[in-house]
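Working notes for the structure below.
Complex shown without one protein chain; remaining protein chains in place.
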Amino acid sequence: MTQFFEVTRRDGPARLGTVRLDDPLQTPGRVDDALVDAGSEWVTDRSVDPTSDALTVLPHRAFPAGTPTDIQTTFDEPTADYDAPTAAVVTPETARDRGTDAYVLSGAPAVDRDARAIVDRVVAVREAIPSDTALYLPGLATPRLVATLAYAGADLFDADRAVVAGRQGRYLTVEGSRRLQDLTDLPCACSACRSATPDTFDRDDCVTHNVAALDAAIATVRQRIHEGRLRDYLEGQSKQARWLAEAIERLDDTDYLEQRTPLVRNASMTATGDATLRRVEIRRFAERVAERFSARLSETAVLVPCSATKPYGDSPSHGQFRGAIDYRAHKVSLTSPLGVVPQELELTYPAQHYDTVVTGSWTDTEVAVVADALERYLRAQEYERVIAHVPADYRPIVERATRDLDLPIVWTADETHPRDQSALDRLDEALAGQERYRKRARQHAIVRSIADYQFGAGAGDAIFEDLSVQSFHPKLRAHASDGTQLAAVVPEYGTLALSLAGARRWLDADVPTLTATIDDFVPHGSVLAPGVVDADPAIRVGDEVVFEGPSAFAVGRATMSGPEMAASTRGIACEVRHVETR
Amino acid sequence: MTQFFEVTRRDGPARLGTVRLDDPLQTPGRVDDALVDAGSEWVTDRSVDPTSDALTVLPHRAFPAGTPTDIQTTFDEPTADYDAPTAAVVTPETARDRGTDAYVLSGAPAVDRDARAIVDRVVAVREAIPSDTALYLPGLATPRLVATLAYAGADLFDADRAVVAGRQGRYLTVEGSRRLQDLTDLPCACSACRSATPDTFDRDDCVTHNVAALDAAIATVRQRIHEGRLRDYLEGQSKQARWLAEAIERLDDTDYLEQRTPLVRNASMTATGDATLRRVEIRRFAERVAERFSARLSETAVLVPCSATKPYGDSPSHGQFRGAIDYRAHKVSLTSPLGVVPQELELTYPAQHYDTVVTGSWTDTEVAVVADALERYLRAQEYERVIAHVPADYRPIVERATRDLDLPIVWTADETHPRDQSALDRLDEALAGQERYRKRARQHAIVRSIADYQFGAGAGDAIFEDLSVQSFHPKLRAHASDGTQLAAVVPEYGTLALSLAGARRWLDADVPTLTATIDDFVPHGSVLAPGVVDADPAIRVGDEVVFEGPSAFAVGRATMSGPEMAASTRGIACEVRHVETR
Amino acid sequence: MSQGRPDATNAFNGVMREIRARNDEQYDPREPIRVWTDEDLTPDGVRTSLTAVLNTGGCRWARAGGCTMCGYVAESVPDGEVASEDILAQIDAIAAHEADALDEPAPLVKLYTSGSFLDERELSGATRKAIVERFGDRERVLVESLPEFITADRLDPLAAIGPQIDIAVGLETASDRIRQECINKVFTFEEFAAASEVAADADVGIKAYLLLKPPFLSEREALADAVESVRRCADHAHTVSVNPTNVQQYTLVEDLYHADGYRPPWLWSVASVLERTADTDAIVVSDPVGKGSDRGPHNCGECDDLVARAIEDFDRRQEPAVFDEVDCDCEQTWKEVLDRERSYGMVLDA
Partner (left out) sequence: MSQGRPDATNAFNGVMREIRARNDEQYDPREPIRVWTDEDLTPDGVRTSLTAVLNTGGCRWARAGGCTMCGYVAESVPDGEVASEDILAQIDAIAAHEADALDEPAPLVKLYTSGSFLDERELSGATRKAIVERFGDRERVLVESLPEFITADRLDPLAAIGPQIDIAVGLETASDRIRQECINKVFTFEEFAAASEVAADADVGIKAYLLLKPPFLSEREALADAVESVRRCADHAHTVSVNPTNVQQYTLVEDLYHADGYRPPWLWSVASVLERTADTDAIVVSDPVGKGSDRGPHNCGECDDLVARAIEDFDRRQEPAVFDEVDCDCEQTWKEVLDRERSYGMVLDA
């Protein structure tokens, strides 16, 4: 059982954690001095000092990269249990729960420069060992690589590679490796670099520098995880080598990453390239809009461009659009990388959290992605008419999306800017005579649409069959007709926070409920992972979760994924919002 | 006249240089202590100490950002001339040749976070002042921004902004700015960061850190310029903020950048995103293949995928393709980001210099770019038949490129991998009975195609009307039928180096010749810029240039652009290869 | 009127007219532009004050173009003429406001006009006399004027009424170059000094108004200019008011500000001017308009209130030690800006 390691924060698959030694070790971090190797049993039998405070690598027969599976199977032995911080040496073939606090990936150095190996081996081990244990990749860490490794789920590194490279006269930075003789400058802030010139800089300096550069890179990773912005950093780092870019691409296509990507995140994302289009958060939003959303307010859609200001509704341009539409049509924003954002979901993560380039030039990939999203969207809805209130550079998108659809398109802004008065007048005119919906209808649509997005198609109507909305945008509260509060909109994330009554309706509704079974206790504030008996594997960080146990019924927001809360022995699984004793 | 500044190396628009003070200052660099400000004449009249060794900012009426043009015109005064290192304060409106060694962009801090201003103002000043002078952007440099500024042509910075930000408790890195209170880690290698924790780190530390981080960032820029790889770095940096990405996009569309981009470069490029597709080098290659290339060897084109190994010809896959084609068709490689690479141009920059992701998944932008390039290419040639020996993921590209063309397509590899023996057999079969061209014909085609690429459509036939090729691939030598050597292929760049006889043929040919007029001297080794009287503005770094003067006729390779060699007063304009006294 | 660089004046006036033309607001000629009560230090001690900005048709100089930082022309009536009876109606409104706000009449009355109270084209002699007479029972009445209108024939009738008359003169700076070429104000320090003599002869006081941080100057240059100007004024005025620039609408300063080319002065600079000139003979005060806001004089946001209170305290007690009490991390930032900001590298602490 894991007693000496705890995950304290997550950013997708990356984690902050602590190895609980006398002098606690923050992770991702360097394990060097905190590690004791009990030794290799290829040489002789080994023993363990169970009183050591260090993280002890248990006696091992390590298999280097390339060791045939039959050999591994023959020498794979059970792991002894100690009441001390221990690590077991494993490979993708021998990784499983061995009861240790940490796991050492044998042969880790071989995954360097190999995108497929980085993803296949590190992820394979990460998935085979408990999520609340630390993964140590020995002899591998370089300043350039650590961010990718942490993103793949690694927690522990060492300075071995950096030191050896320094001795070899290889100068490491987050950009990569240079030979000392190729340096005309010392592109680093460390003391060794600031107090030398390329002429005087020797291999001792290079070792000092490499370790400082590695520490800085690891600290950057920790800071970024803390901020929930490791991915943005990685997308920049992926320019440093094509195999780094390839590793991210490969990771993007794994279930591993999907399972570890939160529903919402309190951090902005920088969307400046096609790598962003592949992000799980972006794909998930597009997917849910396409499959779950249904337009309730009007049979006319007005397509408008997104705004740099977020949420769009707060921007001057959308203020003008709202004025011209005047409750007579359904506003749908077109944007890269998200695709289509119906007006009800403008607050919903990541619709108000991304920051994108606004030069007005679209790449073909963006045109394709947005057009495809729009086509899927329009096919799923039942609009009678589409008003394209978009500038000329959006025209190819709308045309491509609608060419196979039998939908009348009215162009109101493609000759002038959509914010020009003449364009706004044309929009107003196009909507002349159209019936106006009421503000209440709009509020109801927001609550129900978010419910559809969050809980599944049809959830909005099922959970909020009778509905009375109170308070003001964006802090809407959803009540039943009898006055009971069912849910509230969380303005930062554009999601619904359910009350107990709301949770019960979710259970009763004909959509999948994300539930977890807990032990016989009444949670207060939070549910700890050991208290979770079982949890729906579909639960993602940030999801609403219903907790049921012999003594309590509760609702809250997940801080672990379902598989993780079911398997973890430490850490907070969920922040409980409401609880009721049974 | 510029006496105290010299540009020593170029990487596109970015430059390495030296301010020639007693203690020479490398640029891009921080000018801080090396600068003396004679003072503002808004306050009172000022005088200059002409014996100072510092770079003296001449008395100025600086115009802050936002100063109306009429005010600037009214107070714009001529600049006095001193025999000392001097700098003139200018704005985009008042920038012109003022005879100083350096220019100070007044109001520089206002361009921060403003992609349009970075490009418009910095580039406007850079273009208005002589290229062999230094541009100083006061109060603006941050670790995140310097690379972009250097790429826009700035040479001098200062620590002012970094120090003030430190005093404000803003912690700067190449990633951007963080408030001290938001730091959970110190993501830097500098001595201040390595000897503190976030809890103990104060504003004095922050100042020390910011300056170290800035120096490291500037050193990184210098190192990258030296390596010819600043652009790769910038593409990574552009993930740090959308306005940085936007600044690069805007720069990519300027003539300024095109003029400063070399024809060839002895450095690899990492192609890992759509930003790479916009690079001048990439666009230029695609443009020249589309407009200048003509296929000479066969009426059958075989389309094949590119290889990770460069040049393609050295890869095992292309070895197999070559074996199957066996001199019976013209091999054309499809690749992102370059588009189409005919077999004759596989050595030609950047065809053997880029390193791209090979996951086998194409973005829509890549599909569009490559398909468009292929369509343009096929329209320009007169093939009777196209054999598509490409894997299934290339099929949409070929189909899109050929859908409007009346060209028979034979698919030989879309069901199996192109390297499978069955696919190779199909390719061989498809070429059965096809006439074989001779090795000599292939060598002739290489020389003539490179000439077309380098000098213009038709140049190959005009310059090498009679041709005898000697030596072996890739070091081909082109001789006239009478044995005179005309040119040699430079294997590193895939370009032609002309002899004097070759240069004369270029002059006589019906394609534009890149010529420069020089003073009355006989150059040896190199032509210095002051010796250049006039130069074709189309000359780019790396171009072959013919030099004509009263006493000499010479040919060599440009190390400056034409406008630069015509205007510069210092530095090497061209490496001369052959010279003849008149 | 000095004509040091008529080309500069022409250029500034042209630019300023264009900027002001963007404004299309209109004002009611029977209402004062603003009216408020406060406490002020006078040569006789701290007094309750009634202050009003009269709408007298606005500054004629501003109509030609005017000062680079002054937006008050915008607050004038459309055709630039306000009838005497309208002015007196404004006085009624002011009195009414005072009656509401104060238990007893304020001993000090200050009447600004965004122009010259003594300019015949703004107010006739009779109107001027009638206005001062309305406040005949007060201790001190202050009115505003350019030096050129400060003549014995205009002063004597007012001085005779009863209250001590003070003339507020917008000198802005003791530097003729900065006044003309940064502020676009076209009289000389010599003219101001001469007017001050005329006033002294009529037993009328002079209160000089200085501008802290005209456009085009760095923080250090602005600070040095203000300190020097206070020192030179002190011989010619019983009170010097140091006014840190606030960014007013429809001004050149606002254009610079929007383009990130101008930052209002630090409150530390205001404090520093007061502290460094506390040894002069004159009363030196400052009432930083818009203090703590981005458009007004401001520090880091944390300490603005604290420093503003110290300034207020100084205004009453003239005791430089008040500034020893205030402390903030951002004082180091301000010192760094003083050391490092050049007029070609503004704004350094954006």
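Order as written gives the chain letters A, B and C; numbering starts at 1 within each chain.
Note that contacts are C-beta pairs under 8 Å (C-beta built on N, C-alpha and C of every residue); 3 or more make two chains touch, one makes a residue touch a chain.
Keep in mind it's a predicted model, so treat the numbers as computed, not measured.
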*So which shown chains sit in contact with the chain we cannot see?*
A
_Among A:R15, A:R30, A:R61 or A:R278, which one touches the chain that has been omitted from the display?_
A:R61
*Given the contact definition stated above, which residue among A:D160, A:D461 or A:E548 touches the chain not shown here?*
A:D160
_Counting contacts across the full complex, list the positions on chain A that touch the omitted chain._
37, 40, 42-44, 57, 60-68, 70-71, 73-75, 89, 104-110, 112, 138-140, 158, 160-161, 163-164, 167-169, 203
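Convention: only the chains that are shown with their structure count from here on.
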*What whole-Å value do you get for the distance between chain A and chain B if each is reduced to the mean of its CA atoms?*
37
*Rounded Å distance between chain A and chain C, as computed from the means of their C-alpha atoms*: 57
*Residues within chain C bordering two or more other chains*: none
